[in-house]
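One protein chain is absent from this view; the other protein chains keep their places.
As written, the chains take the letters A and B, and residue 1 is the first residue of each chain.
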Amino acid sequence: MYAFNYHRPDTLEAAAAALAAAEDGRVMAGGQTLIPTLKQRLASPSDVVDLATVPGLGGVRREGDAIVVGAMVRHAEVAASAEVRAAIPALASLADGIGDPQVRNCGTIGGSIVNADPAADYPAAVVGLGATVRTDRRTIVGDDFFTGLFETALDEGEIVVSVSFPVPRRAAYVKFPNPASRYAVVGVMVADTASGIRVAVTGAGDSVFRVGAMETALAGNFSADAIRNVAVSQDALNEDIHASAEYRAHLVGVMARRAVAAAAG
Amino acid sequence: MAENGIGASVPRTEDHRFLTGTGSYTDDSNLPHQTYAAFVRSTHAHATVALDTSAAAAAPGVVAVLTGTDLAGDQVGSLICGWVVTGKDGEPHKAPPHPALAADTVRHVGDAMAIVVAESARAARDAAELVKVDYTPLPAVVSMRDALAEGAPQIHAEAPGNLCYDWEIGDRAATDEAFGRARHVARLDLVNNRLIPNAMEPRAAIGDYNPATGDYTLRLTSQNPHIHRLVLAAFVQIAPEHKLHVIAPDVGGGFGSKIFIYQEETAVLWAAGKIGRPVKWTADRSESFVADAHGRDHETHVELALDEGGRFLGLRVETRANMGAYLSTFASCVPSYLYGTLLQGQYTTEAIYCEVKAVFTNTTPVDALRGAGRPEATYLIERIVDQAAHDMGIDPAELRRRNFIPADAFPYPTKVALEYDSGNYGLALDRALELADYNGFAARRAESEAKGRLRGIGLSAYIEACGIAPSQVVGSLGAGVGLWESGGIRFNPTGNVLVYTGSHSHGQGHETTFAQLVSDYLGVPFENIEVVHGDTEKTPFGMGTYGSRSLAVGGSALVKAMDKIIAKGRKIAAFSLEASEEDIEFSGGDFKVAGTDRSMNIAEVAFSAYVPHNYPLDELEPGLEETGFYDPANFTFPAGTHVCEVEVDPETGTTEIVHWVAVDDFGNVINPMIVEGQVHGGVAHGVGQALLEGCAYDADGQLVTGSFMDYTMPRADDLPDLTVETTCTPCPHNPLGVKGCGEAGAIAAPAAVMNAITHALGTGAIDMPATPQAVWRALNQ
Partner (left out) sequence: MSVNVSMNVNGRAVCGEVEDRTLLVEFLRENLRLTGTHVGCDTSQCGACVVHVDGRSVKACTMLAVQAEGAEVTTIEGLAQDGKLHPMQEAFRENHGLQCGFCTPGMVMSALDLVERNPDPSSAEVREWLEGNLCRCTGYHNIVKSILAGASAMRGGS
């Protein structure tokens, strides 16, 4: 990797200040995407600001009808959290399927969603469960957070503090992993929430997206059969050696039906 | 059976250091005043290049930046191919120059152009990026079809039409005649997918030069340190053999990829001489992907002619084999003598004809990878047999049984130059079917169908030629070396033993197996035996480890050395016990005077040999140390049947292997635990080829599967527990009766998986790797 200056601030303000002062600063949360990127010399930030010792970014807690997960909470903590497992088992199971155990021991929810990898799992949870993202400046609705390929609604230097997931009536996440990287080729979160049915798809497009036709069909009849004939357009879906757009479109249907079946119990 | 002798599953001696993190792999060593190398590699598949190294040379910590021009100026020789294959036209294959650093033309992505030597690895890497390369792109040919097309861009002036050779084996006329008599002809077009070896330890090398003596030392990841020394001395000519010391310390897997003499170790050794300091290079995995020789990569049309009873009359094979951009060290023999000669399989096929075009493309060179030619042969035979079974409505097991070479027909001369020495194919098949509950398959399929799953069962009755190889045979076929092996036994005065072998262990467990052999044979306690390998200054010249040869050839060499030890010991005992040599019997480590209770243990004999105070020196030499060289009379022929059962999810195309049975005939077995482990690993490699691993280039010659992010390695959850058994027909021509086990799994597995999948899918129109997408497409065509 290229040389950079490493910072380990003790407060959110100091982190923001370090970022602001840097020529090209990058935040490091768990580092599980950033460090591989740096090792491959695909990025050359002047400064890396590690949030590890910033207080207030940890912890999983119940707040009313929501589960609030601190930005620096690791995937393994979410997967093991009794609070999460009781309230939103789909979220625990999603976290338990990210990367591998060592990635889950370091990688964080904040790092994952800020990176906005089109094949990451968490975006499906943020959008599919209708979450809101709290930053050091504001609150962003989950539906508005992901704006494109590796793009989010965050402003320059804005730091995610926590993610709040409303507890759904029922939900499930099913993914079809890339056989090599084990990222999602297609991952679908289906949730029956207070604000309606949500179907969010990660891995298939530039960014996580919802499938309105499925949501409508499921609102009337929450069963796999209800969406059996809902076709997903392959236009604008990703293509790579592991999956064509056509195959991805097909998998969206299969994963969605399996998620519905799992959520319906 | 002795506790640690032949036939015992002795835990491995080498494991303690590996388990405690105290092994010594190449990258674990550092030498005083060491420098670090990074390579500047081509990002184009085909281009002429001009390099400006001035900025790199001026960068902090840089010691030297050396290019292909510097290399040519020092008259460093080309890398070589050590086996000259002669084509149909009687001409030798085309082996264009392959410089360790390309001077003006690059021919594949990753082709090395310059070596940057610096005070740290980071400084070397930083500076390598400062070498300015001016590329003038040339048209690249990536596929074999394009390379052979009329008017295709030429990769080497020396190889018109990008053809390395057009080779044949077998009897064309007899095969045509057999097809004329056929009741049915089965046909298939098959791709044997290109694989990237990916031993877990990346390649590494540390070159060192001593200006006081003119001695060079190369410590590297090698399966055959003596071959590295020979090639670098005799052909590349960096130093004469006696001035070059090659050490292959602990090596983290090879699978063939660490046989070859590559650009990097050559450049590192030469650079060490230039700068007079040690130079170390360790590959990043990304470099391994483009710079380690790849494997397989065949396209084949195969036809099998059968009579009305399903007997195999003729086999016709037409193959294109990809050599990549240059001819790697043993590349030429893989799709010819290690491939065409295996097309008899386990069957009595009456006539066989095979032709192979070896083709240059602008891709990474291709060479031997676990199995090397034999997996490709087995794959096409076992696929076409299943296709024929399907076409003719005959059970695949029954069709095989009808065509097996009978157990009483050995030695069996094949139609493709080999003579099989021993085997019992029906026995292995029957046992495999029993273990796989072949007869219960229909019920299991029904259960799967009830769950909406497809189920299939596939067989692979493979054969391989191992114990490579009789020097006379390979010499007559163009090999530049003999393929014997050496073994040495040195008794120390205190009675313990050093065992020297020219073979090399990089996971196979020689330190244990060879010690078991010596312990059993000489009656020396296992713990008093140390196996020494991997160092050209410690061991006698030897050919190294590949082709499942170490025990069959290297172990046999040790037997020859031990026979000499016993003969010498008998003389010493006869003298010491005042008996005649003829009356001395050796057993269990004791030399005994027949019919008496007078005896001497071999440790006492050794002590006496080094303290010869009263020896009759004109009759008896002091010392107890002997070396044996063993050149096999024939190849060995491990064979067996593997059965794979799969369940396919038709909605996603995902294949799950639900059961695996391997029944292999390896002849005699020294350490069953190690043999089973070799089978497990081979099967995983073959399953990887069949389901997961597919090297892909884009149309410009960029490697699309250039990291573990895109190239799928088998993981623990891709595989089931494996049921492994052996049968035994001892090899009749080596003293141990052993055949070799290292490659069997990789040879057998791909066909077993694919036959199971085609059985599940009801279509043979699918190639490896049978990824979920490929299976889904096959189901939805």
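Everything below uses one rule, namely that contacts are C-beta pairs under 8 Å (C-beta built on N, C-alpha and C of every residue); 3 or more make two chains touch, one makes a residue touch a chain.
Everything numeric in this text was worked out from a predicted model, so none of it was measured.
Q: Give the labels of the shown chains that the missing chain contacts, considering the complete complex.
A: A, B
Q: Using the touch definition from the top, which of B:Glu3, B:Asp28 or B:Asp74 touches the missing chain?
A: Of these options, the touching residue for the absent chain is B:Asp28.
Q: Out of B:Thr53, B:Thr105 or B:Asn198, which residue would touch the omitted chain in the full complex?
A: B:Asn198
Q: Would you indicate which residue among B:Ala59, B:Ile384, B:Leu722 or B:Ile747 is in contact with the undisplayed chain?
A: Hidden-chain contact among the options goes to B:Leu722.
Q: Touching the absent chain: which residues on chain B qualify?
A: Answer for chain B: residues 11-12, 14-25, 27-28, 122, 198-202, 250-253, 255, 284-286, 506-509, 673-674, 676-677, 679-685, 707-709, 713-717, 719, 721-722, 745 touch the chain left out.
Q: Even though one chain is hidden, which residues of chain A still touch it in the full complex?
A: 1-6, 8, 31-32, 35-36, 38-40, 48, 50, 52, 76, 80, 99-103, 105-106, 181-182
The criterion applied here is as follows: only the chains that are shown with their structure count from here on.
Q: For the complex, which residues does chain A have touching chain B?
A: 2, 40-41, 176, 179-181, 240-244, 247, 250-251, 254
Q: Which part of chain B faces chain A closely enough to touch in the complex?
A: Result: residues 126, 129, 286, 651-652, 692, 694, 696, 704-705, 708-713, 771-773, 776-777 of chain B touch chain A.
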